[in-house]
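Yeah, one chain of the complex is gone here, protein chain that is, but the others are all in their spots.
Think of it as A, B and C in the order they're written, each chain with its own count starting at 1.
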């Protein structure tokens, strides 16, 4: 039963949820003795106040687009890939190995090779959870959480051992060769005499992210595979009747999801100013992807908007933490509230709105 | 009007589920010590009404009087306290609990379990003796048959000392013999002065056992009559609101070559239960083979095997060529490619994706068809839309809007979308499961006509239905299934409902002949 | 603008390295009444952003505590030629960077001698934080000191882990200490940041002696902490802040000779350190200062004459 118009579903409900999350966040600020309004202003300034800040916001948004898409693709098949974090790390590992091993003559080649490796490694990291889900019904949520932990173990092993240059103390790979460095957006802006993005690391990966959005949109709504993914996600029994192989589609969907998460590495590993793979490179982006996908209603357009919002929150929150005594973890709190309200408490927001629409007769007319 | 107060009196009950008005201003009175029948089409609101009486749903409006006393029933607790017991259409049992635990659940005597269980065990024994309701108190529910499970449900009610017993379609899952046993028990209970409400689709049961009967249609209570003052035809008419054609108009079949040949089909499920035991039959071009049987006797599995989504051993030949039953090509896609179309038994969970638009649903299962592709990569959503629009127009699906999600159509129109999709493929073989379950009478006639038309176009049709009337009306040949086996084949003209009913209960060919 | 300090992952209240740096900054703030900017990163990915943020905001000088800052700093320093950076524990060769490194092996040598003297079982032990060359440098100096004071002694050395979380795992520190005690150790030196809290706690509970690190940790369990190996990060920070924008760039070594490292003696451990023990250690310190005594630095060639890793 469509109880309310589509715009209410995709715009009104998330906006109200977001407002509720904002109100509770304000209460948290008050509880720790911060003026929420001041905090908001600081965060806004931190997010877009200077060209550097703006650049960082876009940089983080790029990360979140990748992980948001990863979560969303899986959601369409009713799968909850909570392993973005580990897949991002593995993506970084793939990119680092390929870029450090081969002296790529030009960044375009490095981008193609590194991006492919990142996607491949991200996808590989989800093979076993996907297989166990598809074949043995082991819950993807728990297996991917376990794989997150194992990913950070593996990453540290690689960074503390094989990938660490002689004599370096920091647990990190060596710097990537200069030739493989991706152009930053500011490099491009400078060609037009602008300094729009300052020294922030936002780089051409953002265009790859946008391309990925278009690709996901086409995949989900315009290909047979996407049709089958959605069918499986909506009704497993019907998919079975139609001859859609749950095992294959589950595997493929999760592999695509893992690849998208892995591709985040081109931004946060290859795209930064001093490209190298560091410990904990994902920085929570895998989890933020969940919030981004939920808020973006699993649609690429929504995901871009949500990613920008979360990029601003992440960057603004860091700035708030630097400028005041508030810990940067406040961002995690806000993120939790957004997940709670747009994800789990969806019904709490939706049902009064539905009732309003039903009462005022704006719902789509339904025949008997 | 008698002096004694009615056991139950409902006044002005209304209930809406969202925009669906399931019950509209319903009033009814049931006298104590009687059996009251309620009939009505699928979705008429029978279960809803009884669930309100039992406190499962809350009515939007209306009042309930028990033995003349106004009673508020906000939850089942209150209903039980008022002496009401209900056996739901879909049993409400905890599958991995024992019979005893299920009976005790909610009717324990104290915070500790042991004394309650001991007491219940004793009581169960005496109830079993009193009403011939034998069950092993320590059996686990998932290990016993549906007939047994139903006994547990009745025992649950009796254990709670129910004076009013509601049974919602109790015989749908029973063999005729089990049903007879049930009716004997009900008779006993009635003699003891208990009041019984019986919901059923089977007019014969109404005629046999009830004292009064109410008819519901589209959420309204259309009439209540003494059973002795009515007859099946009259009731049918009251049920659908007009004269019902109990027969389907069709010319005699002209069977040609064998299209489908099934040989010695066997299925054992993961629990080790034999679902199909050596099933063999064939269907010719231009004929309808109807498969009758009480649900749960292997018909669903048979359709699933033929439709390609259940594995089996044995042999299936289509147009003389073997079909892969276990390997990589035993899936729905390859079956469709071989010219088998399938209207599944459960349109909501199999035939349609309720959240997909009607257009997307008309391509469902045929999404690989080249006519839906724009190129190797992309699907042609415009072509799907156009195709859907045409099909919906031809099959008179209302509203004819391909952009509407399937869940927004009524059951009958949903079924039309499925039937349109499958019949329009012009298949060699059409599998049809319960084509008119939950479909209104107008749509039933339309769908029946379409099936007959396909037959007349020289296609083979395998029809599975639990409605004997439908089987008798549509089929050119009838096979009866019981316990995973084909009990025998009959021609409609040479058999009657009584014989088929016996076969459905497992009485073998020889014995009936 | 004023000076700024950025802490490493352990956070500014790690009771150890970062806290020591914070202490230096605090001392400066109290003495001058001025304010400084500070930031605690939560992941490696934030390092460069943190440096640039303060440089953009005009803070000068910017002090960074920890070797992990070397890579991002060498990347960013060139972009801000007018800003002075101070890097502690690692060297970056740039015209506007002051690099401060400590001779931890020297201080560790001294407390190693004290440990050997105090031990009754002739078995002493070491709990390191993250297994990196810097921590091996501590362990190696310690072992050399032990051997110098008692050639028959045994040194048990364990590292908590290979990840930064090894700096912050008191439970594991405690378990490692227990296992060392059951191997006979009766003096344990913790060079493990926050993990050391668990080491010192367990040592106190089990009635053996412990040795703190970086800051003076004697007060944590009075009478049960033999001494603390002081690494005066606080001084390095304090001096940089005092020097302000004019802070001298280049390479700077803080050792025993210039009070960069040493051992702690206060009212909490006065009863534990005998006059003779003190004399012996002070003599060694003087020898180091004069260049007579050369303690082997593990990081010079990644080998240790007194200990196997």
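Please note the rule applied: a contact is a pair of C-beta atoms (placed from the backbone, for glycine too) under 8 Å apart; a residue touches a chain by one contact, two chains touch by 3 or more.
The criterion applied here is as follows: contacts and distances are computed from a predicted model.
According to UniProt, the chain absent from the figure is "L-arabinose transporter permease protein", selected among "1,2-phenylacetyl-CoA epoxidase subunit A", "Heme exporter protein C", "L-arabinose transporter permease protein" or "Phosphoribosylformylglycinamidine synthase subunit PurS".
The chain not displayed here makes contact, within the full complex, with A, B, C. Only one of B:5, B:31, B:105 or B:139 touches the chain withheld from this view, namely B:105. The chain not shown here is touched by just one of C:73, C:176 or C:247, and that residue is C:176. Among A:48, A:112 or A:150, only A:150 touches the chain that is left out of the view.
Considering the whole complex, the residue from B:94, B:118, B:233 or B:491 that touches the absent chain is B:94. The missing chain lies against subunit C, touching residues 11-13, 40, 158-159, 161-163, 168, 170-172, 175-176, 178-179, 181-182, 186, 194, 197-198, 201, 206-208.
If you put the missing chain back, the residues of subunit B touching it would be 17-18, 54-57, 75-81, 86, 88, 92-97, 101-102, 104-108, 110-114, 116, 156, 328. Within the complete assembly, residues 1, 28, 31-33, 80, 82, 127-129, 131-132, 134-139, 141-143, 145-147, 149-150, 153-154, 156-157, 161, 247-248, 251, 287, 290, 294, 325-327, 329-337, 339-340, 343-348, 351 of subunit A touch the chain that is not shown.
Heads up, the rule we're going with is that only the chains that are shown with their structure count from here on.
Rounded to whole angstrom units, the spacing between the C-alpha centres of subunit A and subunit B is 46. Taking each chain's centre as the mean of its C-alpha atoms, subunit A lies 39 Å from subunit C.
Work out the mean CA point of subunit B and of subunit C, and you get 78 Å between them. Residues of subunit C in contact with two or more other chains: none. Subunit B has no residue in contact with two or more other chains. Residues 1-3, 218, 221-224, 227-228, 230-231, 234-235, 237-238, 240-245, 358, 363-364, 366-368 of subunit A are the ones touching subunit B in the complex. Per the touch definition, subunit A reaches subunit C in the complex via residues 50, 52, 56, 156-157, 160, 167, 169-172, 175, 198-199, 201, 268, 272-274, 276, 278-281, 283, 318-319, 321-322, 328-329. Every residue of subunit C that touches subunit A in the complex is listed here, in rising order: 37, 39, 42-50, 52-53, 56, 67-68, 70-72, 75-76, 79, 90, 130-134, 162-164.
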